[in-house]
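Shown here: the complex without one of its protein chains, the others still in place.
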Amino acid sequence: MKSESVTQAKKQPDMIEPLFDLILSALILATALAAVTGRQVFRSVIFFIVYGVLIAMAWLRLGALDVALVEAAIGAGLTGVLLLGALGRLKHLGQISATSLSIWFRVAMAFSAAGVSLGISWAFITLPEPVGLQAAVNTQLTIAGVENPVTAVLLNFRAWDTLLESVVLLVALIGVWSLAQNEDWGMRAGLTTHSPSDEVLTSFAQILPPVGLLVGVYLVWAGSSQPGGAFQGGTVLAAMALLIVMAGLMAPPRVGSTAVRLIVVLGPAVFLAVALTGALSGQFLTLPPAMAKALILGIELFLMLSIAATLMLLVLGPPESKAKQ
Amino acid sequence: MITSAMIFGLCGAAVIGIGLYGFVIHRNLLRRVLAFNVIGSGIFLLFGAMGYRSPILGADPVPQALIITGIVVALSATALAVALVVAYARATGQSTLPEDGAEHKTEDKADER
Amino acid sequence: MSEMLPLLIFLSAFLPAIITFFLPQPAYGWRNGLNLGGATLALALVVYMLWSVSNGAIYETRFNLVPGLYFLLRVDELSLLFMTLSVSLWFITTLYAIAYFGTKPNLSRFFGFFSLCIAATIGIALSGTLITFFIFFEMLTLSTWPLVVHKQNKESLAAGLSYLRYALPGSVALLVAIVWLNSAIGPIEFSQPVNLQALDDTSLRIIFALFIMGLGVKAALIPLHGWLPRAMAAPAPVSSLLHAVAVVKAGAFGIIRVVHDVFGVNLMVELGVGLILALLASATIIWGSIRALQQEEIKKRLAFSTVSQVSYIVLGVALAGPYAAIGALAHLVHQGLMKITLFFCAGIYAERAEIIRIDALNGIGTRMPWTSVSFTLGAIGMIGLPPMAGFISKYYLGLGALEAGQSWVIAILAISTLLNAAYFLPMIYRIWFLDAPKASSVPEISTLKHPLSEGSLTLVGPAVVTAFAALAVGLFAGAPTSPLSWATLIVERNDTP
Partner (left out) sequence: MNGELALVLVATLPLVGALLTVLFGLRGGFIALAVAASISIALFVLILDVAQGGVIEIAVGGWEAPLGITLRADGLALAFLTMSALVMVAVILFAQGGFAPRTIAGKMVEKRASYAFWPLALLLWAALNAIFLSRDLFNIYVGLEMLTLAAMALVAIGGKAESIAAAMRCMMFALLGSLLYLLGVSLLYAAHGTLDIDQIFARTTTANADFVAAGLITAGLLLKTALFPFHAWLPPAHSNAPAPASAMLSALVPKASFYILLRFWFEAVPDLANQAVMWFLGGLGALAILFGSLMALRQMRLKLIIAYSTVAQIGYLFLVFPLAGGDYSAQPWATNAWSAASFHAISHGLAKAAMFLCAGLWIVAVGHDRLDGMKGLAQAMPMTTFAFVLAAMTLIGLPPSGGFTAKYLMLSAAFSAGDIIWVVILVAGGLLSAAYLYRPIAFVFERKALQTTVFVSHRLQAIPLILALAATLLGLASNIPFELLQIGRPFASSGEME
């Protein structure tokens, strides 16, 4: 991808590309506006998902294939599912009250928001000469263990960030679980429904899992050299698993089950173990160049599993028995 | 000459504004969560664009990595927020919070209790 | 050793306090032994230091806190004067309190905070820097509160609240004054000459005013005296030792320190604040006596008499002359002895004969002779009749006034003496020369808790002891060991460096 970015940089941008960029930006702004100001929440969420896809395209234009993958999978996909699911539950529970704020307040807010945008744009336009870390990263890539600079940054240069981040997911999960009703504790995650599984979905769900697993593992593997990595792989896996659960082929896991908790913890645990062994042998989180690739791949595989499980459980939400509806 | 970086950077800045607007004008919690995500992706877009300004060096991988981290963090926050919204709706039947500064109300309630 | 001595004497009161908190209510022996033991040890140390300091020895303990903030405990003549008074009275009052409370509840809390107050008082006496003084001053403020509210009824809680309402703003004023000085000229040690050139007269006047505000609350200068009479809601031992001696004297002592060791009498006069202070003190003297005259309860009358009497000390300081200073310092001790006697007796009257109001005193003299004799001695001393202690201090104050060319002070002294007589003599008259009323307004002798005795020796004994001590320091004022001689020594050593 480094090569590809360089080639991109080499060829002078003709008139088409800026045009395309402009159109794309216009679409992004339009969908964002629609998502934010739409009358009904449902429409807003749909617009938001579209918006997410467009953003992913923008990432492609910015030579950030990894981000594009993540944005598409998480930003648009999972977030959208989360919002839709919540919307359904809210409809079920209580009214969705529309905003009833004075027009003047809205105008004032609009202006101040525009002010913020302008301020940021001003800062952006007047930025000094770009001083990125491309050079630094590329020079270190040889001993970083992976060819994909982004993965190198994530899993090696700034591994401490990534470790904490994988734990942040865990925090969210525990937090979500802790919102269950006392009597529901230890039951299956999410709202236990008995949706009639329709054939298409089911058939899909039967084919997809192996495919999903394959794609996931591939993404992790690819992540070492090409775009891809634990998070992308994890999201794909999570999406698959969700699909299966929604299709009713597999009951959602029990919040109480040790297996679930083990899977959720595994990734961060392995990561932490590697980090600490480094610390004992001298330097914290150091991956000796010789074994760097193996270690990174190992960490990523476990991370992928944990991330997949965590993401799925996050989307499913806290256990909730149908009784109290 | 306008580069993609320039275009998408400004676009990101604009998106941030839109998101902020949505965040403050809505009382509906779900919409606020949505707006939060809009702001977030706007920031990421701007961040990415800023890392893509140099035609010689190409895309800066560090912001990309940070953005991936950020997206995951944002998702975690969204998940918890959504769960809170649902739990709140379950507990009160409301999808909007009482007006800000309404903590006095809750006090009074507490006094009666 | 000489480094540890000041700390040791502080700990001799502080440690018993801390341990006492954790003693269960029934552990009477332990509690009493602990507090009396501490008092005895402190007394021994004081005596030793009196001897060595009179031979010119100086004891210091210091340790650092954050920059510009350090503890300095220092024994000099002045601190010993105050410390001797508080420690010896602490011992006596502890005896009295043990007898007074008997088996009443919350004794561990009471004695704990009581000894804590003494520790704070000792600390105040020992303080070698302004900030050290402030820290112990606050310690005294806070540890007094639980004693004021000891009965935990509405009245005592109200008293506690009004006490803090006066005390906390006072301490804030004090703190501001101290920090202001420190940040202008660095930490101030009483033993070192202080150079205040860095500050202009206006700020100096403000700082002085802040000091008087902060210390005046404790010294009960008008208009900051309101808390004292209300604080009489506290049990008798508290009123005796703390509100007659420790707390109010701490304020007076602080004023002495500030005037003599921070500003210096000359600067005070130059700034023209000395005269104002003198006027304030005189006003307090008169006003306190007038209010005392209006009171119908014994303790309330005594409280207002305290308000008036403590200002003699302030007056003496404000007059800025050696004689006046001697009078003030002597009065610090004399008034303490006399007033504690009176409060002891008031406590005994209340405890044994349920006598709260003055008109109930009729004829009590025959029933409770020891108590009444002590009370009478104290009262006469307060009025200032020769050869009682009170006369000595007033005599020196008068000399000081003439020396300072403030002859109007003589008038003040005369008026206040008349007023003192006006509110003490009727009490004495009732005690000795009126017959006990047959009306049931006061309990018959048969209904007294202890028909034949006025109470155990440890209850009446302390009153008698202090009464005769007050007599003695007056009679033998010339003796080399008398408070007067000590006060003279202090003034000589300070004013002739």
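Letters A, B and C name the chains as they come in the text, with residue numbers starting at 1 for each one.
The working rule: a residue touches a chain if its C-beta (ideal position, glycine included) is under 8 Å from a C-beta of that chain, and two chains touch if they have at least 3 such contacts.
Quantities reported herein were computed from a predicted structural model and do not represent experimental measurements.
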item: Which displayed chains the hidden chain touches across the whole complex; value: A, B, C
item: Omitted-chain contact residue, chosen from B:Ile7, B:Ile25 or B:Met50; value: B:Met50
item: Where the unshown chain meets chain B, residue by residue; value: 16, 23, 29, 32-33, 36, 39-40, 43, 46-47, 50-51, 53, 62-63, 66, 69-70, 73, 76-77, 80-81, 84-85, 87-88, 91-92, 97-98, 100-101, 103, 106-107, 109-111, 113
item: Residues of chain A (touch criterion as defined above) contacting the omitted chain; value: 119-120, 122-124, 126-128, 130-133, 136-137, 140, 156-161, 163-165, 167-168, 170-172, 174-175, 177-182, 185-186, 256, 258, 261-262, 264-265, 268-269, 272, 275-276, 278-280, 283-287
item: Residue ranges of chain C at the interface with the undisplayed chain; value: 21, 64-69, 109, 131, 134-135, 138-139, 142, 149, 151-154, 157, 160-161, 164, 168-169, 171-172, 175-176, 179-180, 182-184, 186-187
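The working rule: only the chains that are shown with their structure count from here on.
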item: Topology of the chain contact graph, where touching chains are joined (line, ring, star, complete, other); value: other
item: Interchain centroid distance [CA atoms averaged], chain A/chain B, Å; value: 14
item: Whole-Å gap between the CA centroids of chain A and chain C; value: 74
item: Junction residues of chain A, two or more chains touched; value: none
item: Parts of chain A lying in touch with chain B, wherever the complex brings them together; value: 2, 5-6, 8-9, 13, 17-18, 21-22, 25, 28-29, 32-33, 35-37, 41, 44-45, 48, 51-52, 55, 58-59, 61-64, 66-67, 70-71, 74-75, 78-79, 82-83, 85-87, 89-90, 93-101, 105-106, 109-110, 113-114, 116-118, 120-121, 124-125, 127, 130, 132-135, 137, 149-150, 152-154, 157-158, 161-162, 165, 168-169, 171-173, 175-176, 179, 229, 231, 307, 311, 314-315, 317-318, 324
item: Residues of chain B touching chain A in the complex; value: 1-11, 13-22, 24-28, 30-31, 33-35, 37-38, 41-42, 44-46, 48-69, 71-80, 82-87, 89-90, 92-96
